[in-house]
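To start, the structure under review is shown below, and the notes come after it.
The complex appears here minus one protein chain, its other protein chains still in place.
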Amino acid sequence: ACSSGDGNSGSSGNNGSGTAATVLNIGMPNGPQTENHNPFLGSSSGASLGYRWMIFEPLVMINGIKPTEPGKPWLATEWKWDANYTKLSLTVREGVKFSDGKPMTAEDVAYSFQIRKDNEGLNQDAIPYGTITASGNKVDLTFTRSQFTNQNKILTVFVIPKHQWSTIKDPSQDTLKSPIGTGPYTVKSFTPQTTTLTLRDSYWQDLPKVKELRYTSYNDNNAQTTALANGASEWSFVFVPNVKAVYQDKDPKNHKLWFPANLGIHGLWINTTRKPFDNPAVRRAMNLVINRDDIFMQGEAGYFYPKVESMTGIPTPAGESFIAPEYKDLKHKVDVDAAKKELTDAGFKLEGDVLKDPAGKPVTITLTDPAGWSDYITDLEIIKDNLSTIGIKATVDKANQDAWFKNIDEGNFDAAMHWTNGGATPYDIYQNIMDGKILKPVGKGGVSGNYGRFNSPEATKALDQYANAADDAARSTALNTLQKIMVEQMPIIPTSASNVGGLYSTKNWVGWPDEQNQYGPAQPTQQNALQIVLNLKPAGSQ
Amino acid sequence: MSAPTSTITAVTPEGPEVAAAPAKRRRLRFVANPKAATGLVVLAFFCLIAIIGPWIAPFDPSARSSDLIQAPSGKHWFGTTHLGQDIFSQVLVGTRGVMFVGLLAGLVATALSILIGVSAGFLGGAADDSLSALSNVFLVIPALPLIIIVASTIPSAGDLMVALVIGLTSWAWGARVLRAQTLSLRRRDYVEAARATGESTWRIITFEIMPNLTAIIASGFVGTVIFAVMSEITLAFIGISTISEWNWGTILFWAQSQQALAQGAWWWFVPAGLAIAILGTALSLINFGIDEFVSPRLRSSGHTRIKTKDGHSVRMRVGFTPVLSSKQAPVTPVVRREQEEVA
Amino acid sequence: MKFLLQRLVFYVFTAWAALTINFFIPRMIPGDPVTSLINKFQGQMSTDAINSLYVLFGLDKNASLWSQYVDYWGQVFRGDLGLSFTFFPTPVAEILRQSLPWTIALVGITTFASFMIGTSLGVLAGWRRGSVMDGLLPVTTFLSSIPYFWLGLLAITLLAGPDSFFPSSGGYEPGLVPSWNAEFIGSAVQHSLLPAITILISSVSGWILTMRNMMVTVASEDYITVAHAKGLPERRVMVSYAARNALLPNVSGFALSLGFIVGGTLLVEIVFSYPGIGYNLFQAVGAKDYPLMQGVFLVITLSVLVANLLADVAYLLLDPRTRKEG
Amino acid sequence: MTVTETEVVLEAEGLTKHFPVRRGLRDLLTRDHKAVHAVDDVRLTLRRGRVTALVGESGSGKSTVARLLAQLYGRTSGEIRLHGEPITVHGGRKFRAYARRVQMIFQDPFASLNPTHTVRYHLTRSLRIHGRAGDLEENLRDLLNQVQLTPPERYLDKFPHELSGGQRQRVSIARALGADPEALLADEPVSMLDVSIRLGVLNLLRDLKERLNLAILYITHDIASARYFADETLVMYAGRMVEGGDSETVTQHPAHPYTRLLIESAPDPDRLGELSKPEDQAGGEPPSLIAPPSGCRFNPRCVHAMPKCSTDLPPRFELPTAGHWAACWLYEEGAAK
Partner (left out) sequence: MKAPVLEIKNFHVDYGLGDEAVQAVRDVTLTLHRGEVLGLAGESGSGKSTLAYGVTRLLPPPGVISGGSVVYHPASGDPYDVMALTDAELRAFRWAETSIVFQGAMNSLNPVHKVSTQMLDVIKAHEPQLSPQARIARAQEMLKLVGISADRMDAYPHQLSGGMRQRVMIGMALVLEPQVVIMDEPTTALDVVMQRQILAQLVELRERLGFSVLFITHDLSLLVEFSDRIAIMYGGRIVEEARSKDLYTDSLHPYSEGLLKSFPALRGERRELSGIPGSPPDLRGMPTGCSFHPRCPQAFDRCSTEIPVLGIPSARNDPHRSVACWLPGRTA
């Protein structure tokens, strides 16, 4: 589409074949941006397009798809948790310089924690910081609670220069027009459409091959998809329906995508206070008829949110190691007969194609999601169809987004597709689904999870144990309990895992992560993006 | 030659054949207008589909099948969606929502514009000032964003709600036009005459003024229907409205969110769009018909090309009257007259 | 002069009423910026962030509606429109400054072009009744009945593509920095062609039609016959006598449509990924970004009012009958 | 001919109407109340069975007088008496009662009938409002017969556009008669009609006056028709009455310079070919009614103007012929000229 800019202006892109590429074009479907390089704010252009990770580096680089693997030392060379994860000591890398030439010190690292502690608005993970001390090249932190479940969040904290930030009046209200970081890139120019980053002269590691990063923001998925299809965007994270026809077939050799799962799931949340869905047997039966292949292929275009295979709801391979031995082989599959049996055993009757509950009332359910969320709605259409095989009459209600959110929050719904939190362990998933501590009665809002009002003291206890356990054995016992509850009670019916994927083109650059080389998630807005850029080489250079 | 003086000379009564004929002709002329007739036929067709659509649809529009994204075929006339739903059925079933919202919103907006416009125009004074200010404010507020906001405010809005929202936000233009027209009617002699006869105010408004506004009201109604249909479809298209039922906007929303065009699934995108365009054209044609009915000047004259004296073909136009040769200067007018009369 | 003063009072009132409504509407919408943000990230933002976001956006303090209203007017008069939530903490004024020129340039120019082209064609169609021009009317009507977004998307699919002259999205070539040089302007023009053409196609018919009807009405006025009787050249009669007078009622329509430029561009900007103010509004509505919404509304309201004022002035200049001596 | 005194139906004394001129912001500040002095201090009397003509050029306030009398406009000052009783009504039942006795016929037969209603509707409404719907069909036929639209059946269900101008004017008259009034205010009932139809309507009015013993106010600017159809003629100039008296006297021996100008100006086939300016005439245009000339309003155009004319308002001076008067300083001594 766009004039390829093969003219005199060197800045305008990768010139066709022959000369090696110097520019990487990254796209996101997030609409026009405003100049805001503040790395703390999710609303900044840096966060929305992902380039903040090219400027601000973490202490430890953790592979988003393998959160249990030990991280790669980055700005910290060593880190050590004390027994109960309430204390952390870090050793700061030496010889690292900020882009303004000043060296990075332990002071800067300590300040990076301090600023989060001091500004509630910046402490997005609600980490209960205790003391923060820096001495020499060491930084010591204490926490008021065990941070086992948050350990990755703390280790991946990015480092900011104290000498710049301490002069900023209100760090949460600053757009940081000239960001200074330790990363290999600096902002060259900003326009609402495109932000261009350029390579620094020196960097504490080997300089990456990509001389310039160009982040373009498209107004919507369609525009982004078009750009991907015609090569204007080389890397993006976007939902592309029928991805094969629309994207891959446009250049089968180079148009690649890789969407591995991370530890977060999407599924059908069920209001466990409503009859007859308060009966686990009904939920299990529903689970047995839901066709995740259809959901994956039709709702998620065969790639976007990977299927959740394990009955425990733990996505694989990211969560493989957490799955309890007894559930290792327990995979989701459609089994209408088993479902019918579950129901009959529970006293339900299938009369013709209408399921009647033990009281003789036909079972109906309203599945609801906002009108605009086409993938969820598609999923619901499929689920609706699936449920009819066991005589449950479902209707899909395309709700108003705000009203929907309110209803979910207050528990005024039958069932809805919704996501869970994600994290380094399946704890975040289960906590979000079944934590009794955040349980509120139907009609009362302001909950931050457990929308299905799942009331299980056993689960609450197990969650608590997991978060505060002293050793791995205790933790796996607790987690196994949670998996058992999940499999037997099905408070939500998991359908898909959330992803950290990306679509990329190998036309100009190679070295992307993929199934074979899973060094990081391929999503340009994740911290691992920096690792990917460092790993890229011009195509044909090998 | 001596007519009696000072007596009233009775007017020769006209023949009875002229009795009610012109009135009938006048009414039929609207339908006889080719534009209006075409528009009405197409509109009637859509209305019919709106009524019987759900019964004649070959498939349940939401039912999935294994024919995913299939081009039009004998089984699926307009092809299928990514879920294997039959688009032809969706278009048929979706007609009802479109027509319902369009007509209801048109009714609501028209009723409001009559209420506000006619009262403002007729009452004058402070009532006029405040009512015109109200409609001006509604004019200033951009309609589509307002509709988007209001529509997204109302939880679980159905077709009825959408229609009401569109109706409640789009009356201002009509009110303005009606006010201006009422203002000019208000000073008409026949309104004054009705007052002098002793008619009450509300009767003057409803029986003397309103009938004379019929054409404007009708064309305003048609205009709002067009606007409402477009708004409804736009709302559904950008995913704001919350209608669970099918309509053409919903089809386009799905087509768009599944990037039908990029997938090459033109059949998913084209029929609903064409249906909207055709419905819009039909309504516009009706409006032309109304305009031409009200203002005969706008009527495109039948023959505009005629043959002149020297055999040339000339267009009739203002300022240069064509000269015909067909009729020779009558030599014996008497005889010619008689023959014509006999014929 | 007197006339203008009267209008001014009217404008001030309308502005007050419209802005007051603009203040209340966003507040009627259920949901808040934080939940919207969470929704937007569908699982990629943890629920722990909720509290921090409330603090961040300053929504943790409860102010009464009235004091908010007073603040709002204070802000309006200071020209300070607050900080946007979507682009926190960018000031709304900056966002508007950034997007407004695009909207005005694209839609302003196209509206003007559409008016000029439509009016000229309308003049011809009305002047030569029954000619080819007149016969085109049903076609243009059909074109204008096509939903705009549909036409735009079709145009993108059919005309834009990797090898096409028309870029499919954006306001300029990615990588260019807005500046007044030939390369950038060329790119901006190139990017605006397809949106401009589609706007033109769907809006020109309205002008043709109203102008044609006015021409037909005016053409039967006595002074046109007199102009013919005076033996003036046909062009002069058509332009200076008929079109000049027929144009008058259209002037206010044109000004109104100028006012709606800002509000009416939503779909254009969505379809063509154009960096304008309509898209801002769309985003703001989705994100419950009250400050941004109010800012956009302020701009829309003011532009409609200014356009109306311009129409009044234009009318005053064009129609001597409204001018009063003394 | 002298004016025979019959019973007074409607009379007006000191009738005045000023239309406020739309005020701008600036005027709000200057507290300057501008108004069109459409009618000033008009006195007139309508008697049973008599036609009173009101003549004057266009814009002199004739229609305004009629509308004031019909109580369609509120008056600025003055008094209207019906059978000697002062009456002010604004609407509602009292207005109906008044409308029953005083009816108005509008100037333009093409505009005063609602194009969307039939003759039947118009007449039925008139009858119903005034409680005469008892034997509706019979009354309808009566009305149409009275205005010589016969046979009535042929006209009842017609729409106005299907009738000729004269026929429409007759329907208007029938509608006014439907109220069974005592006074009929006919505002230029024939000015829009063709010469040949005109006569028919005027004859009809005269006939009605005689048969129904109505008091009729006949407004026109055609002074010749006033001579033929009215018993008494009043002349208005720029909102004021300037002369009045027996029709024949006023038209044949006009006293006020304006009346003379009017009569001189009227086309007169007997003055074959000698078309020239009337010797009396000063040029000039009708005065502005917003700031009317002081004194006699005709003074700027009057060839006989005296210094007094531009300062003092002339009162009515009685002239030798009985009932003839003129408001002109020329007749101050009350003596014959």
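For reference, chains read A, B, C and D in written order, and residue numbers begin at 1 within each chain.
Everything below uses one rule, namely that a contact is a pair of C-beta atoms (placed from the backbone, for glycine too) under 8 Å apart; a residue touches a chain by one contact, two chains touch by 3 or more.
The structure presented is a predicted model; accordingly, all values stated were derived computationally and were not measured.
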{"item": "Chains in view touching the one left out", "value": "B, C, D"}
{"item": "Given C:F57, C:Y172, C:Y241 or C:F254, the one touching the chain that is not displayed", "value": "C:Y241"}
{"item": "Residue numbers in chain B that touch the chain omitted from display", "value": "1-6, 9-12, 14, 301, 303-304, 306, 309, 316-330, 333-334, 337-338, 341"}
{"item": "Touching residues on chain D - with respect to the absent chain", "value": "57-58, 164, 166-167, 194-200, 203, 221, 223-225, 227-229, 251-252, 261-278, 281, 283, 285"}
{"item": "Chain C residues touching the omitted chain (full complex)", "value": "129, 220-223, 225-234, 236, 240-241, 244-245, 248, 318-321, 323, 325"}
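The rule is simple: only the chains that are shown with their structure count from here on.
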{"item": "Where chain A and chain C are represented by their mean Cα positions, the distance between them in whole Å", "value": "39"}
{"item": "Whole-Å gap separating chain A and chain D, where each centre is the average of the chain's CA atoms", "value": "90"}
{"item": "Residues of chain B whose C-beta touches two or more other chains", "value": "152-153, 155, 238, 240, 256, 262"}
{"item": "Residue numbers of chain A (touch at least two other chains)", "value": "222, 226, 370, 401-403, 406"}
{"item": "Of all residues in chain B, those that touch chain D in their complex", "value": "6-11, 13-14, 16, 18-20, 22-23, 188-190, 192-199, 201, 207-208, 211-212, 214"}
{"item": "Of chain C, residues touching chain B in the complex", "value": "10, 13-14, 17-18, 21-22, 25-26, 28-30, 128-131, 134, 138, 141-142, 144-147, 149-150, 153-154, 156-157, 213, 216-217, 219-220, 224-225, 227-229, 234, 237, 256, 259-260, 262-264, 266-267, 270, 281-282, 285, 293, 296-297, 300-301, 304-305"}
{"item": "Touch list for chain A against partner chain C, complex", "value": "1-3, 5, 9, 11-13, 23, 25, 31-36, 38, 41-45, 120-126, 172-175, 189, 191-194, 196, 214, 216, 218-220, 222-223, 226-227, 230-232, 264, 266, 370, 401-403, 405-406, 409, 419-423, 428, 432, 448-449, 498"}
